[in-house]
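Take this structure, written in structure tokens, and hold onto it; I'll ask about it next.
Taken from a larger complex, these chains appear in their original positions, while the remainder are omitted.
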Amino acid sequence: MEEPQVHPDTGREARTGQPEVIYGPGKTAEQILAVARDLLEAGVRPILVSRVTADQVAAFTESFPDARYHETANLLVLAPAPTRRGTVAVVAAGTSDLPVAEEAAATAAAFGLSVERVTDVGVAGVHRVLQRVPTLERMDAVIVVAGMEGALPSVVAGLVYAPVIAVPTSVGYGATFEGLAALLGMLSSCVPGVVVVNIDNGLGAAMAAHRMLSR
Amino acid sequence: MEEPQVHPDTGREARTGQPEVIYGPGKTAEQILAVARDLLEAGVRPILVSRVTADQVAAFTESFPDARYHETANLLVLAPAPTRRGTVAVVAAGTSDLPVAEEAAATAAAFGLSVERVTDVGVAGVHRVLQRVPTLERMDAVIVVAGMEGALPSVVAGLVYAPVIAVPTSVGYGATFEGLAALLGMLSSCVPGVVVVNIDNGLGAAMAAHRMLSR
Amino acid sequence: MEEPQVHPDTGREARTGQPEVIYGPGKTAEQILAVARDLLEAGVRPILVSRVTADQVAAFTESFPDARYHETANLLVLAPAPTRRGTVAVVAAGTSDLPVAEEAAATAAAFGLSVERVTDVGVAGVHRVLQRVPTLERMDAVIVVAGMEGALPSVVAGLVYAPVIAVPTSVGYGATFEGLAALLGMLSSCVPGVVVVNIDNGLGAAMAAHRMLSR
């Protein structure tokens, strides 16, 4: 029987301004390297590999010594894009949300955006986010990362003009149902205009921000 | 075949300080009247009939002319308890949450508690709830009623000492799943110590407050 | 007992560029009129009332003869904003998705944006959306409205640079679970960067687009 081959979509960046991202789970290290080589050869940048295992990291950084591994974000970045205009805030409700927030921050930076981090501003101490409004008001887009009840995006969206991209995280237990509580809450936000990405999808939030700032 | 009879728990008030409440749905007007008469005869007070139909209201107010029908709350109250110490805030995130908030308020009042209403303080305009902190700080208990993402209880619980009783409402559509989003969010609150009752259960929230203030 | 009052957040437009929207369900016509008067007095515009009943429409248009009722969108608009720069495509997968698409289109227009409609381009005939790529490439933002499997946003996002806002609709039956299939599908899109709003939330999608185009 013939062996299945991997065929990345090397033209996606030309069509959409954003390359195909390599999703680590379920792929062998060899498949990841093959896809990365195809993309690199086609001039695509940046090259991102998300949710990687230690083995995948080792194989990748050996083949591509210029690759940077972001440990908190668990993300490999190769050939980052040059710096461009646009600043994105990555707001994290709590310390446990940082891996997802860092995935967003590292992805945004890989696309050339400037990143401003705002951490530990959960709604239990709402004055903390209010103190950061001057910072948030300067942003071109705001990514808000929150687990548990996921209430922070509504609060932020009631305070600033910029587009607010909500990222539910799987932080919590029991009735959070691995991010479902935050996801439903963000989709049900009483502030129309909040947009939502998948649970723990910091990467997607950053790429959404990049689209918004690419016009 | 013998006919089934209704047998209210006339001793519950003596055991717990709170009488059996008559839940309207699925009961005939005759059954409701029979239960109310048994309770009244046993000296139980107050007598509450919740989630009533127009027919049930008509039959009840005809038999008990002293009964008061709270229209927004859709609640019948007979033989309210005498005024007692204790003030409860009933905080409603939005105007659409008022039926549930009024069920809480009318129930608390029927148990002799003083009620302070705080309305339209949703998290989209978080300064509004901050302006009401002086009022909330005076309360013995705070009932917070919110639909959609149900974020308000976390914000309130981060601002006051009093016990916070969260009531999710079925206000919203789509991913609110008839109150599920708010319910899960309140249970997942990042402020430990928030307690939660069933969706749209203003009555239960008021009775919980009454228990807390009965020591 | 005191009566609960309605208190709209008249300052939200100043903070965020977007006013509080009046959500019709669960409000009396009187409450809607009171909120609208408060907003109008505070100089807020546009004023939108969504998901209205025939009674609410009648009361509103009698009090505000300048109000326009969008029948397909089931939306009342008063005091639309002046035309501003920015063109949004509202893409509808099928004819049954039109009420949600029209809610998006009417809202975007009420905020002063230009709207381009693209209809009946479901993924069952993928050449149809390909034929519209030249139109979509000119857009500043693309709202994609789809029920059933909700696959269209992924296809569109793989074809254009603009931000793609996905709106799942409750069109379908059985395993669509009133929009859940489309919602989960859009959140799980293989194109990172697609952002999602609540089921049937055309209004929120348009307001998200407005935020993106307000920088």
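Chains: A, B and C, in written order; residue numbering restarts at 1 for each.
Just so we're on the same page, contacts are C-beta pairs under 8 Å (C-beta built on N, C-alpha and C of every residue); 3 or more make two chains touch, one makes a residue touch a chain.
Given the structure is predicted, the values throughout are model-derived calculations rather than measurements.
Taken as a whole, the complex in this structure file is built from 8 copies of one protein sequence, with 3 shown in place.
Please note the rule applied: only the chains that are shown with their structure count from here on.
Taking the mean of each chain's C-alpha atoms as its centre, the chain lying closest to the overall protein C-alpha centroid is C.
At the interface between chain B and chain C, two copies of one sequence, fewer than half of the residue numbers in use appear on both sides, so the contact is built from largely different positions. Think of chain A turning onto chain B: fitted on CA atoms, that turn is 180 degrees, to the nearest 5. Here the CA centre of chain A is 26 Å from the CA centre of chain C. For the pair chain A and chain B, the distance between mean C-alpha positions equals 42 Å. Shared contact sites, meaning residues of chain A that touch two or more other chains, fall at 157-159, 183, 187-188, 191.
Those residues of chain A lying in contact with chain B across their complex are 93-94, 122-126, 130, 148-151, 154-155, 157-159, 172, 174-177, 180-191. Of all residues in chain C, those touching chain B in their complex are 1-2, 4-9, 11-12, 15, 20, 23, 25-27, 31, 35, 51, 168, 170, 178-179, 183, 198-201.
On chain A, the positions that touch chain C within their shared complex are 9, 12, 15-18, 21, 140, 157-165, 183, 187-188, 191-199, 201, 203-204, 207-208, 210-212, 214-215.
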